[in-house]
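Every protein chain of the complex appears in place save one, which is left out.
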Amino acid sequence: MRIGVLTSGGDCPGLNAVIRSVVHRAVVDHGDEVIGFHDGWKGLLEGDHRTLDLDAVAGILATGGTILGSSRVQPAQLRDGVERAKGHVADLGLDAVIPIGGEGTLKAARLLSDAGLPIVGVPKTIDNDIASTDVTFGFDTAVGVATEALDRLKTTAESHQRVLIVEVMGRHTGWIALHSGMAAGAHAIVVPERPFDIDELTEVVGRRFEAGKRFAIVVVAEGAKPREGSMAFETGATDVYGHERFAGVARQLSDELERRLGKEARPVILGHVQRGGTPTAYDRVLATRFGWHAVEAAHRGDFGKMTALRGTDITLVPLAEAVERLKTVPQERYTEVECVL
Amino acid sequence: MRIGVLTSGGDCPGLNAVIRSVVHRAVVDHGDEVIGFHDGWKGLLEGDHRTLDLDAVAGILATGGTILGSSRVQPAQLRDGVERAKGHVADLGLDAVIPIGGEGTLKAARLLSDAGLPIVGVPKTIDNDIASTDVTFGFDTAVGVATEALDRLKTTAESHQRVLIVEVMGRHTGWIALHSGMAAGAHAIVVPERPFDIDELTEVVGRRFEAGKRFAIVVVAEGAKPREGSMAFETGATDVYGHERFAGVARQLSDELERRLGKEARPVILGHVQRGGTPTAYDRVLATRFGWHAVEAAHRGDFGKMTALRGTDITLVPLAEAVERLKTVPQERYTEVECVL
Amino acid sequence: MRIGVLTSGGDCPGLNAVIRSVVHRAVVDHGDEVIGFHDGWKGLLEGDHRTLDLDAVAGILATGGTILGSSRVQPAQLRDGVERAKGHVADLGLDAVIPIGGEGTLKAARLLSDAGLPIVGVPKTIDNDIASTDVTFGFDTAVGVATEALDRLKTTAESHQRVLIVEVMGRHTGWIALHSGMAAGAHAIVVPERPFDIDELTEVVGRRFEAGKRFAIVVVAEGAKPREGSMAFETGATDVYGHERFAGVARQLSDELERRLGKEARPVILGHVQRGGTPTAYDRVLATRFGWHAVEAAHRGDFGKMTALRGTDITLVPLAEAVERLKTVPQERYTEVECVL
Partner (left out) sequence: MRIGVLTSGGDCPGLNAVIRSVVHRAVVDHGDEVIGFHDGWKGLLEGDHRTLDLDAVAGILATGGTILGSSRVQPAQLRDGVERAKGHVADLGLDAVIPIGGEGTLKAARLLSDAGLPIVGVPKTIDNDIASTDVTFGFDTAVGVATEALDRLKTTAESHQRVLIVEVMGRHTGWIALHSGMAAGAHAIVVPERPFDIDELTEVVGRRFEAGKRFAIVVVAEGAKPREGSMAFETGATDVYGHERFAGVARQLSDELERRLGKEARPVILGHVQRGGTPTAYDRVLATRFGWHAVEAAHRGDFGKMTALRGTDITLVPLAEAVERLKTVPQERYTEVECVL
């Protein structure tokens, strides 16, 4: 069998572990050949690739990033390129293509699958926003990095009687905010799913100071926004892909809380450190299992699906189902955490 | 409501997070009173306890160990003490008792539950050997610590052309060995569930050197043993509780492999570092959720059960079911990892 | 002997280790009494204090922040309060006062010393800008945190063909930028001591891309500024103490480099995580030794000085000498690092 693999979308710890696992399972156990496309869908559209043997994946299990490179491709570009992609797959004699990526990548995967390509997707997202799987690799690492930062910030906030507003990733969902906030014992958690009321947030934080506490930690997802009319709020510009640029909610909240509470407040924006570097053991194991099962699915001819974690099992679910909706934090998870606004 | 809580058995990162969560949910949200028994069942048998308010659990979310202390109690002692325990529960006016512990603790919990005490158990084990729950807190931290050590050991082994035999925890099950071995890319994984054949292990490791590699990492669970007749093997003495003392398999394997392969081999025994210190974010979230749901179960009168993770949900399962059998690594998980013997 | 201790200025990992060490040495070995003033000089001016015995410092060796709290006091306030401070010292019967702090704190210490108070200072700064000592505690932790972040960011930058501009602390000196940049292999390091030329920086980064590299990491100290006339640059507003507020150089550099290079560039501002949390072993040892030697100096009556590291020895140097000038990065250290602008 000949298998193509590519990584697409934003960086995510564990991408290399999937690539390595695909190569190990395919080459060692099945005697397959594996080729890797460069820079995501772009490599498939342009036929830009290289052979991946065991040496090519030596030493990458614990490394961040992706040895194949990644890029973001506009949906329109991909739609226009379907025939070209099919041509390259035919020319290279590929029996299966394994794209590893997030929501956008999986939508593209579905498009190509519907067009007849033999696709087995592997979901990837630090945001944990892909439905149909309990979780994907990358999320655990991102939460771990954010939690470690929160642990560090707590002592500083306490010693200096401050409110720290810590912005974590999450454009549309509050999973990283929820989990890192729970893990670090944040005093308020603000998520995109629930536009916040600035009066309520001020009160929650203010009550701590009234009770004699010396500090407060507020975790806010980058995509969080105030309830309409709640406070003046400047939204970000859009970037070249038409995506909204975020980078402002922590700063704006910090200024507003400082003004309202009369306490020193400071924003901390964790940024890209949440996306990079060594994956946790959890993510490496999950990524490795996903790679293994993607190869098995390819050998079974189980196409048009993606790998998914359900409990402790890896299963295959239809791409169509997986990309139907974004997985947001369900109501019952908020109930568990008193401090979610 | 008045709730008693205790921690019993070996140390496990996340115990304090459960205690804190129980207190937060019970005291803040329900207006309950919580008391903590000292040193596990011993505290319940002797009525040794203290009140746990919010101040008592401040700052413990990220700390290892247990502020309540722990101990191991002999089953016979506990059986003889059932009436005494019931007496203390009645005297203290407790409406629920939440024991946090591993297999032994949960068996004891079942005994007391059958005797009529209102018990909600919370499972704890770094070994991941408790059935009826996908996983418990402590395991992720233990795997993380073991993986980080393996990452470090790899570079040393490679630079010096060595075989390193790394002994991780796991008396009866190979979960830590399997996950840390997968996460770190070990070259052989030896687990208690499958008595190993020394010839086969020698061959697996030997093949690497024949292929020109300069080193090999073997991960072995402390409870692993050779297949009968496979090699001379000295088993450990028993400790005061009649439990077998382990500490030898890595050393014995190292000597045997050095002799057979003519390559320098060294044992590394990770030991108690796997049990202590700051829990990972994953374990803190899980522990916190377990504590929250245990309090809810108590308020519903849902006794004789323990909290369990199923997929992404926390559910309650009968203690009877949970302690029926040890959760060993299932066959299909070995299939995924070529290097498990 | 009766000794007062206080911590003043910005947060710094290792403050608690000094406090603990002072108490251990003084109470256990000398039979002294130690009292701690709350929130820095403010506590001394207001006589706000508590007794510090062994229990008070149990478990704080590895914790960030300061159990005594800190604050920034205006020089004028302190000057006006000298007599009040002397009064409190007399009323409390103190034979020595040990202030732990940075440049501002040590200047205040000198003022009070000149006014006749028995002072032994302990220098503290994550910025490494205090003269007369090889280094102080806090710096190693800050560099470690920044380096770990840079390690993570590298893989992300590479996978996505980006320029990352990473802002680390350092208002007046480039020590953290220099050391973390060297440790992580940054491609350009921009420091306050040397106003940068944007043309030169653009060329350094551009050459990497011309040579076929896919990414670049630029480390910039928060206080860095462009050479006059080099580029439009917006300077920060001042805060309530009249100090300049920084938070912009990475963002401004990022925008400018993106425009000039036509490559995606992103700012990452590490912020307060560099100040908080568990100190490294290096900082704990240094902080512990400083505390020990400060007590010894007090017992010798060696006042008006501060502890200092010279090679591997702890010595005492006059406060006057220590606060004379800020310790900037010397020319020969730039020579060692080709990538410093």
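Chains here go by letter, A, B and C, matching the order in which they are written, and residues are numbered from 1 within each.
Here, contacts are C-beta pairs under 8 Å (C-beta built on N, C-alpha and C of every residue); 3 or more make two chains touch, one makes a residue touch a chain.
Quantities reported herein were computed from a predicted structural model and do not represent experimental measurements.
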| item | value |
| --- | --- |
| Contact list for the unshown chain, restricted to visible chains | B, C |
| Residue, one of C:I126, C:V143 or C:V163, that touches the chain absent here | C:V143 |
| From B:L111, B:L153 or B:V219, residue that would touch the chain that is not displayed | B:L153 |
| Of B:H49, B:K124, B:R275 or B:R289, the residue in touch with the unshown chain | B:R275 |
| Residues in chain B touching the chain absent from view | 7, 10-11, 15, 63-66, 69-71, 145, 148-149, 151-161, 164, 214, 266, 268-269, 271-273, 275-278 |
| Absent-chain interface as seen on chain C, which is shown | 24, 28-29, 61-62, 134-135, 140, 143-144, 146-147, 151, 179-180, 182-185, 278, 280-282, 284-285, 288-289, 292-293, 310-312, 336, 338 |
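Rule of thumb we're sticking to: only the chains that are shown with their structure count from here on.
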| item | value |
| --- | --- |
| Euclidean distance of C-alpha centroids - chain B vs chain C, Å | 41 |
